[in-house]
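Missing here is one protein chain; the remaining ones are kept as they sit in the complex.
Labels run A and B following the written order; every chain starts at residue 1.
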Amino acid sequence: MSGERRQFKSVKEVPPEDYYTSGRRTCAGCGPALAYRLVLKAAGVNTVVLGPTGCMYVANAHQFLTSPYAIPWFHTQLGGGGAAGVGTAAAFRALMKKGKRRLEDVNVVVFGGDGGFADIGFAGLSMGMSYDYPRLLYVLYDNESYANTGIQASSTTPWGATTTFTPSGKVRRIGNERMKKNVALIMAAHPGVRYVATATLWPPLDLMNKVSKGLGSGGPSFIHVLVPCPKGWFTPPDLTVELSRLAVETGLWVLWEHENGRFRLTYKPSPRKHVKNYMQLQGRFAHLPASEIDMIEEVTEREWEIWAEMDRTGKLMVP
Amino acid sequence: MIEERKPSPNVLEDLFWVVIHGRGVWHTGSSTTLARVLAMAGVIAGRESYYYMRYDDSPERVNIPMMFYVVMGNPRVEVLLPEEVEPVGRLFNAVVVMDSVSLLKETSQRATLFDGVKDDAVFVVNTGLTPPQVLALLKKYQLTRDWFGKLVTVSASKYHTNVAFGLIGALLRAWDVVGLEDVLNALEALKIDEGAGEAIASAYKDASVTEVRIHAEESGATGRVGVKTPEFRPGPWNVETYREYQRALSQARSYEDRVKIMPRWEAMAPGLIEFGPPPGGKNIGFKTEFARIEAPVIDKSKCVDCKLCSYFCPDGSIDFESVEVDYEYCKGCGVCARVCPTKAIRMVSELERVEGLNDPELRRLALVTREYGY
Partner (left out) sequence: MKVLTRTDLEAVQIPRKKPITGARAIAEAVKIADVDVIAAYPIRPYTGVMNALAEMIANGEFAAEIIVADSEHSQFEIAKHASAVGARTFVGSSGVGLLYAAEAIAVTAMDQLPVVALAGCRALDDPGNFGMEWNDTLFFRDSGWLVSWAKDPQEALDMTLVAYRVAEDRRVMLPHFIVVDGATITHIAAPVDTPPKEDVTEFLPPYRPHYPLDPAQGPVTKAQHIAPSLIGPEQRKHVDVAMKRSRDVIAEAWRDYADYVRRTYDPFIETFHMDDAEIALVTMGAYTVNALHAVKEVRRDGIKAGVVRLRYFRPFPAWDLEKVLSGVGGIGVLDFSYSFGSPDSAGVVFNEVRAAMYGNPKPALDFLFLGGREPKPADFVKALKVLHKYVRTGDTPEGKRVFWLTLRGEDV
């Protein structure tokens, strides 16, 4: 089956229909909700969505048996995202091959949080990326904590952030002392993988176009989307998109894609802004002294040399 | 008879409930303080006292209405502890409303602030509006029945950055289950700083108490009364029956109505099946306007139709074609105003947009949301 990979050039070309529609209990200014909305907009009506347990499961808890999903949606367990995608895609392939369902491209999008896709043994994600189901897309919506249970650290929580499991205290001052796990690089390292990318909410269209590329890549694909979380990051809800922009412009969040074995940066901040522009807006970093933030700036600078090198050579390296 | 959801009336006569209506994140701290101090004061006054956040509201979400309960018994009366109190009878003695914009809306669960409230209940509202203004709003949007209670208004942030203290002072003026002295002792027991005591005492002195006698017929919100509840029909659930059920939900005007509409198990599909809206539709059974403190207002003369506001709306509540805000769903996060390249979108107080009223307490709340984390 052929893969359509529509690339939008302007926001005005975007289809007006939403498949994750209005009417749910997500926070005002919820980054994951916006990502969910944009991803499904790009995927279109012929899509099945699977939602591992997480903020976007519980925040969408029905009120009086209502549902915001205009396309099929099914819950899966926190540790089941990868397997759920494989099972769903396998069913469509089997039914179509055996003539039990009409031939058609059906997208399968699994929307896992950082708890669901970066922790809990990758939730079968690694298995999913090793199969050849063509229209299977895994989206990691990364709000950098277990937000639903009250902001607990995950393995993608950045160094220095306070969470309820890694509070900044009198003795342990820093908060989270683990470095953020780079899940997209791990996924890109799977053999024969067609499409892996990172994204956030900004720049406009970037996320949607990457979704389109992933679904049309002919293989399973993975997009790691950074999504600001007003509640967990201690930020005003109107800053959600602005924070996405600053994450990119400070180089703390690197936008790239790995397509058919070739790495490429999709956005090069120039000049790159100091990371304090991003971090100082967020209450979760408020306890960090300027010296610590400068240290993060230095680390970011060093890492960017590697990112630039990867962009030149098209090869994966580990910053 | 603890097995029954509605305890027997004589048990309830010995219980005193305070319901606190707040907003996720913004009022979590103040609601906790308020409830905790009251419960401690209850203990000091010799009453068994509990407080808790309504568990269905947990975890709380930014802007989304949530509730706290404080319940205390008469001396030697054990408190019943239901996880959720179904507001179908007349249970609650006092209602604390943390912001005046809540007076305009349903909450996520409650159809009106009077759901489950006793006829002689005390209402305490954190607002800079005058009592007649507040009464008018309650009559217009909330009251569907008789209310012979008391209204106390207080501009709580004048007394302390934590609005809990001003509200406690105001509540004590009209609600005597615990006394001012009990509360001040509670502060000491809980090691809460002295400023709090002064705040409570000053608010107690300043708060404006209005005796209210309103009959249902005088209420402007009586349109909510008497909406027919769809009849239960057993049988297979399918998209059509589901849509009918969703429409009924969107018209229900009380919590009681909504619970009645909830299908019996026989009418549900096995394996917990629901049906989403048709493509292009929205989840009409769950509107989210209650989340809004501030509302985006688009100045079309400045709009260049770039569609960025629609693209970036987390709730999909700005129409792509017309670039109009769908105020039934907009949660007032303000992302649209931030991303607008021509500054054509302005965030205005929802109370001002709807009623032309200016409440300094709401201005302060809006400021808190905009400065969050700094």
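Just so we're on the same page, a residue touches a chain if its C-beta (ideal position, glycine included) is under 8 Å from a C-beta of that chain, and two chains touch if they have at least 3 such contacts.
Quantities reported herein were computed from a predicted structural model and do not represent experimental measurements.
Across the entire complex, the residue among A:29, A:124, A:160 or A:214 in touch with the chain not shown is A:124.
Only one of B:26, B:51 or B:275 touches the chain withheld from this view, namely B:275. Remark: the omitted chain is touched by one listed residue; of A:7, A:46 or A:164 this is A:46.
Touch with the hidden chain on the side of chain B covers residues 56, 83-84, 86, 239, 259, 262-265, 268-279. As for the chain not pictured, it touches chain A at residues 45-48, 50, 57-58, 60-65, 67, 69-77, 79-80, 82-88, 90-95, 97-98, 100-102, 104, 106, 121, 124, 126-127, 131.
The criterion applied here is as follows: only the chains that are shown with their structure count from here on.
Residue ranges of chain A in contact with chain B, taken from their complex: 11-12, 14, 16-31, 33-34, 37-38, 45, 58-59, 62-71, 73, 147-150, 201, 204, 230-231, 233-242, 281-284, 286.
Across the interface of their complex, chain A is touched by residues 24-25, 59, 61-64, 108-109, 245-246, 249, 258, 261-263, 274-288, 291-292, 305-308, 311-317, 319-321, 326, 328-329, 331-335, 337-339, 347, 369-374 of chain B.
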